[in-house]
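Every protein chain except one is present and positioned as in the full complex.
Note that the chains are named A and B in the order they appear, and that numbering of residues resets to 1 at the start of each chain.
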Amino acid sequence: MNHQGTKTPRLLLPWCLGVLVVILPFLVKSPYSMHLLVMAGIYVIATLGLYFVVGLCGQFSLAQGAFFALGAYGLALLQQKLHFPSVFALLGGALLAALFGLVVGLPTLRLRGHYLAMATIGFGEIVYLTLKNWIWLTNGPDGLNIRRPFWPGSVMAYDRIYYFVVVAVAVAAAFAAIRVRRSWWGRALLAVRDNELAASSLGVATTRVKVYAFMASAFLGGLAGAMYAQAETYISPDFFNFDLSIMLVVMLLVGGRNSVGGAVAGAILLGFLPEWLRFLKDYYMLIFGALVTMLMIVMPNGLAGLWRKAVSSKQ
Amino acid sequence: MNLKPGTWNLKPLLEVRDLTVAFGGLKALDGFSMSVCAGEIHALIGPNGSGKSTFLNAVTGLVAGRGQIVFNGAPLLGLPPYRVFRAGIARSFQTPRLFPSLTVAENTLLGLHVECARKTARELEQAAEAQLARTGLAGRGALPVDRLTAAERRCLEIARAVAHSPLLLLLDEPAAGMSAAERQALAALLREIRASGTAILLIEHDLKMVADVADCVTALNFGKKIAEGAPAEVASHPAVVEAYLGKRQENGTQINADERR
Partner (left out) sequence: MLCLAGVSLAAEPVRIGIVTELTGKNALAGQQARRGAQLAVEDITGEGGIHGRRFEVVIEDSASNNAGAVNAFNKLAARGDLAGLIAPLRSTQVLAALPRINEIGLPTITGATNELITRLGCRWIFRNRTNDGLAAQLAVVYAVKKLGARRIGILHDTDAFGTGGRSALTNALRDLYNIEPVAVENYNTGDRDYTGQLLNLRNAGCDLVISYCTNEPDIGLILRRYRQLGMPYKWLGSPSSGTSISLNITRRAADGIYVFTDFSPERATPRGPTYRAEFRRRFGMDPDLAATQIYDALQLFAQALRRVAGRAAGQSASGIDPEALRQALLETRHVGVAGPFYFDQYGNGRHDEVIATIENARQKPLEIIDESAIRREPLPAGSIPPAPPYARWATAGQLVLEGIALGSIYALVALGFVLLYNAANLVNFAQGELVMVAGYLLATLATRIGPLPGLLVVLAVMAAGSVVFRRCTYDPIAELAARDFTAFIVTTLGASIFLKNLARLIWGAEPALVDSPFGHGSLEVAGIFMPTHEAGIVAITAAALTALYIFFQRTMVGVRLRAVAQDRETAGLMGIPVKKMIAIAFAGAVLLGGLGGVLLAPVYFVHPEVGSAVSLKAFSASIVGGFGSVPGAILGGLLLGVAEQLAGAYISQAFRDGIAFVLLILVLIFKPSGLFGEKSGERA
């Protein structure tokens, strides 16, 4: 197999992207666009979380929005009510989400097929209802305001600095995901996805590896949510509804659920798409729905799958 | 039970006593007992539906059963499949169950996980490559699984199973669908595996191969043992002949030397 022809694009691409990512915040003019960049990075982290459970584990989770919410509210409560320092509050939010990942995943991942999907729907609804109704804890529909961890003088400057924080975390998460894919754990997850029985016969403790994957996805979802809270400085239950979970899954599927690069690409694309397609106004969601329907038909492995086909067909 | 030639000085690795597996009212295994000794290739034969695959499934924890199974001194019955593997038993399946999401090398690497903590990634990759070379798949590590021929897939499954040098390897009809040359290679591989210290329990229909490699043969029918001993003895045992009577062998192998087809 001749790698020469593909080596150049393979090395060039990440470097180009890296440079772009670093200079982009200095090219945008409006605070609104700057904020969009931060949000895109946050969605990348959440989608990378889904890579573990939907990509590697082959399951279907519609609870990523709920973990996002748990991270956000976890941070809000730790930072605002218990006065934790920001970094610890971020970790705390992520860990809270991971804990719930354990609670939900453990009983349901020992079952097959649809059951995790169903449980995640129920879990997501319960989280949403709790956020809306447990007013003593969450302030209900009125939401919570969150202090910024630092204040450089203007919202734009804050977003610019926070953008780099988010990018750093996203890059770390992406590297972690790639390492996992290449490790025994990643191979075990794929094996379980392909044929659970055979994997078990090869010594894979199938439920355990699946639960760890689900916890990893919850952790990243929670971390993304906690960062969202710090970036947005206001959270209310309205944002963390079922549609958010759907959006995150679609981000992964569009990008390519079996690929870390795909997860990143999908999150960025769908993070910006609503803005680029603003002119479509009300038709945007309609077209979006049609595209999602066609996703499995046209590109079941997402953009990453198309990219791979294009690259391999050149050889 | 007859003494097996050459094996009286080997200790039993796997001992099965009075194993019964029932599905509803149907008994797939009925009070079945046998043992496999360390360092031997033991064949399990019998007509279709006699309970051979069910036996493998019971040993590896995929179906539930009553009775006793002792492996390497410890009880095995009731353990989930992954614990059976970690106790030292690996297996292949009647239809090779490879993982299409992983490459050939990654499939093999999966079998090496017990070594993960002790070896570096490089060492593991080298060990996997060695396994592939052993089974005739040298250099094919980066291929996706669907590029292999049927015979190669079976070899990969075996490579994956023996990668970490288990104590006992269970094979479910590994020669099915192979040409004569491929069977020869398979037989050589099995002997090599035995030489490296792994005992083998082999379910096989190809009685020529069984005669070729097996040290000891157990025959069963309707879930019960009907004969046991050296290959030649078992092949000419009246109960075995009767069980197989009228059934065509895939490769036209003769059941006993006197009959011509």
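Quick note on the criterion: contacts are C-beta pairs under 8 Å (C-beta built on N, C-alpha and C of every residue); 3 or more make two chains touch, one makes a residue touch a chain.
All values derive from a computational prediction rather than experimental measurement.
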Report, in label order, the displayed chains that the undisplayed chain touches.
A
Can you tell me which of A:85, A:122 or A:152 touches the chain that was removed from the display?
A:122
Where the complex has a chain not shown, which of A:85, A:113 or A:152 is the residue touching it?
A:113
Touching residue (missing chain; options A:22, A:102, A:168 or A:291)
A:291
In the full complex, which residues of chain A touch the absent chain?
30-32, 35, 54, 58-60, 104, 107-108, 111-115, 117-119, 121-123, 125-126, 129-130, 132-135, 140-143, 145, 232-236, 238-239, 242, 246, 249-250, 253, 282-283, 285-286, 288-297, 300
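We adopt the following convention: only the chains that are shown with their structure count from here on.
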Using the touch definition from the top, list the residues of chain B that touch chain A in their complex.
60, 62, 80-82, 84-86, 90-91, 93, 97-102, 106, 109-111, 113-114, 116, 142, 160-161
For the complex, which residues does chain A have touching chain B?
1, 184, 187-188, 190-191, 193-195, 197-206, 258
